[in-house]
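Starting off with a structure, shown below.
Then we have subunit A:
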Amino acid sequence: MNLEKLKERILTLVPEAELEENKQFLTFFIPAGKLHAMALRLKEDEDTAFDYLFCQSGADMGKYIMVVYHLESTKLGHAIVLKVKTEDRQNPAFDTICDIWRTAEFHEREIFDLFGIRFNNHPDLRRLLLDENWVGYPLRKDYQDEVNIVEL
Partner candidate 1 sequence: MKEDIHTPVPSIEEEEYHINMGPQHPSTHGVLRLVVSLQGEIVKGLKPHCGYIHRGIEKMCEKDTYPQIIHLTDRMDYLSTHINNHALCLLVENALQIEVPERVKYIRTIMDELCRIQSHQLWWASFGMDLGGLTCFFYGLRDREKILDIWEETTGARFLQSYYTPGGLMQDIHPDFQKHVKEFLKYFKKKIRDYEKILSGNVIFLERSRNIGLMTKEEAINYGVTGPSGRGSGFSCDVRKHHPYALYDKVEFKEILYQEGDTLARYKVRMDEMYESMHIIEQLIDNIPEGDYTAKMKAVIKLPAGEYYQRVETARGDLGLYCISDGNKTPYRLKFRTPSFSNLSVLDHISREFKIADLVAIGGSLDLVIPDIDR
Partner candidate 2 sequence: MASNNIYDTFVASLTQWIHNGLYHLLPPTWALIVELTIIGLVFLVFYALVGLFLVYAERKVCAFMQNRVGPNRVGKYGIFQTIADFIKLLMKELVLIKNSDKLLFNIAPFIVIIASFMAIAAIPFSKGLHAIDFDIGILYVIAVSSLGVIGVLLAGWSSNNKYSLIGAMRSGAQIISYELSVGMSLLTIIILAGTMQFSEIVQGQQYGWFIFKGHIPAFIAFIVFLIASTAETNRGPFDLAEAESELTAGFHTEYSGIKFAFFFLAEYMNMFIVASIAATVFLGGWMPFHVWGWTRFNQVMDYIPPSIWYLGKTAFVIWLMMWFKWTFPRLRIDQLLTLEWKYLLPINLFNILMMAFIVLMGWHF
């Protein structure tokens, strides 16, 4: 499916998406509350058929914290990027999508571990890479740690 038709199809399925210009993949910002429903639509629709979530990352952009989803369709060969963001740095929370793509289970645990973003309805949300008793979220830009980080 060529990019123009794909863009139209996606905007039909998920009307609240905002397109970002000039990116490597077709990139859309989605309102956080509608994430789960839209992701489900994108997976189940036959023209888009995004069945492979190949990357899920968190990013701390200073003003807001966002989660980036890279989706691909193994049948149709196209790939897009979805982003959700929140300005709430105290308790950022999004819906989990691990019931749609099972690979998200571990990715979301890692994002929770390193950024502190909670995922609602996640079956087992606890730290993955760091110790259970760790305080703080290291990959945030305002993380201070005199013991473990050596500033040059």
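Quick notes
In the analysis below, a residue touches a chain if its C-beta (ideal position, glycine included) is under 8 Å from a C-beta of that chain, and two chains touch if they have at least 3 such contacts; residues count from 1.
Candidate selection criterion: all candidates are chains of the complex that A comes from, given by their letters.
It should be emphasised that the depicted structure is a prediction, and the values quoted were computed from it without experimental measurement.
Candidates 1 or 2 all belong to this complex, yet only 1 touches subunit A.
The touching residues of subunit A, when paired with candidate 1 in their complex, are 22-25, 27, 51-55, 57, 59-61, 68, 70, 74, 77, 81, 101-103, 105-107, 110, 114, 124, 126-133, 138-139, 148-149, 152.
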